[in-house]
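Starting off with a structure, shown below.
One protein chain is absent from this view; the other protein chains keep their places.
What follows is subunit A.
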Amino acid sequence: MTLAGRTAAWWARLRSPRLPATPLCLPPWLPTGPAACERPYSSHGKEKLDMSTYPVESIRNFSIIAHVDHGKSTLADRLLEITGTIAKTDHNKQVLDKLQVERERGITVKAQSASLFYNYEGVNYLLNLIDTPGHVDFSYEVSRSLSACQGVILVVDANEGIQAQTVANFYLAFEAQLAIIPVINKIDLKNADPERVEKQIEKLFDIPVDECVRISAKKGTNVETVLQKVIEKIPPPQCNTADPLKALVFDSTFDHYRGVVANIALFGGEIQKGHKIVSAHTKKRYEVNEVGILTPNEQPTHKLYAGQVGYVIAGMKEVTEAQIGDTLFLYKQPVEPLPGFKSAKPMVFAGMYPVDQTEYNNLKSALERLTLNDSSVTVHRDSSLALGAGWRLGFLGLLHMEVFNQRLEQEYNMSVILTAPTVPYKAVLSSAKLIKEYGKAEITIINPAQFPDKLSVSEYLEPTVLGTIVTPQEYIGKIIVLCQDRRAVQKDMVYIDEHRVMLKYLFPLNEIVVDFYDTLKSLSSGYASFDYEDAGYQAADLIKMDILLNGNPVEELATIIHKDKAYAAGKFLCERLKDAIPRQLFEIAIQAAIGKKIIARETLKAYRKNVVAKCYGGDITRRMKLLKRQAEGKKLMRKIGNVEVPRDAFIRVLKRQTDK
């Protein structure tokens, strides 16, 4: 079937909403060529689609999952083009990645969906592509998206082969019992070796070699086959329009003019404007204003039917009203709610402060607006004697933190101080008094100031992750040393082919939050890939390390750290401080201490000369300006004993180091 034929079919279908749902015969005389590939709806403006022509049997809901850069978004672009959802041009790059940060980094952060129309062997199919984020930080988004799917396309690069995220994504889909279509992409590349990759897939995932589809998403080679496999191998959703409405909320966005736009998958019944619906989670009642499908832009429809995927706008004012995993049903027709999602748990915390305190309110409102669309970030007010008023934010992982920060800068033009990330530790209390005080025996510690003394604790716990590393074998030695240095325990080691090895390690989370990924990349010349998943808490020998200036502790620099790492970390912090604090009139001892024991020391020598050489008639105005600025700055300095520490020094020490 030609592209033109399909487009024409949609025209016909759209023009006559009462067209039967039976397979269409496509008139062969319709025009062909690029002009015929325009979006079927674009010229119709606000005309609503009739979705009743797509019964459950003709619907397929699927995701594409892949390691970063293996071509997921390119394949999505081709699928959108082939099905005429978007016009075929040279500019379709990451069409579903709408955020600037996604396009710049070539990653997907926010799940998007698009409904595709495709005629195969005379049947009109509705294929709902639910695009998922590629990075492990967003695996909660992945699992949320997968719950609306019956199958996935697993894309693997024909040159790079299986990578760490391929493994993680595969297991997510496998555990959700979804149909899996392995696709080997980039076969047009010079170094492509699809046979090798097919063997890896067979060895690791137990999928027969002949089930893999070899494609080039870039050139469009074999992409049609992928669509056909989607129809053949992925089962239609199991549900019925005759049942009462049962809609799963799998994502939501916030629109300033229309309020919350909730993405839904219908597991039963139908929904249309005017329906009174109820949230199973909040029990709140709403009236539906608009329903539609995503193409990928919002396209209103008359109704949505069981098995279909789309959006609903129903006067919800806050994203929290459209809780991910919530079930919507008709007023007075309650249904058994679908199993909800675990809410995303922050794995990494960092302090965020305005560069200038006068920017506090602007930053506050930017944070509020951004978290409207990213409810996975937790926000708690915090303040630091050195950095002023700010927040402690919880993120799903490091990339999530970076992306959030970048979005603040790009979309809200806010420049912030982000402190080095920390992880949530726990303590099991042994002191009856403390247990009574906290109301529980196990407490989570985010701020080192709350670190309870060893005497009142039976054990400290630290969060761990199960890390997957896939690497060419020549780097194994170095990687094993790196992992041991990070206190990781090897759990598995498999040769996925003659040259590549998959390693599994149990890592303490705090050992990978700062620079692990960059170090791994640089010692493997960029070839090793890494991914991780939450692996719960383990007992750990944790201590609180203080930093002292001339014997006085600096509250904002106290750190919770594993005993084995204290010496190196203390030395590092002291050295950084020595560079950051300006010399003063007296010598300053910069020390790291555990309790009363000093474990590292640097000495900042006193100034011996600090006076500008020339100060004549022409220099005086400039000189006075500088002196008065310094006098002003002095009033703002944090005084630790007799030592004056400028805010800037704290920023330099506390700030996350990005230039490793």
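Operating definition for what follows: a residue touches a chain if its C-beta (ideal position, glycine included) is under 8 Å from a C-beta of that chain, and two chains touch if they have at least 3 such contacts; residues count from 1.
As a convention for this text, contacts and distances are computed from a predicted model.
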Per UniProt record, name of the chain withheld from view ["TSEN54 tRNA splicing endonuclease subunit", "Radical S-adenosyl methionine domain-containing protein", "Trafficking protein particle complex subunit 6A" or "Aldehyde dehydrogenase domain-containing protein"]: "Radical S-adenosyl methionine domain-containing protein"
Residue, one of A:K332, A:K596 or A:K635, that touches the chain absent here: A:K635
For subunit A, the residues touching the chain missing from this view: 583-586, 605, 607-618, 620-621, 623-624, 627-628, 630-631, 633-635
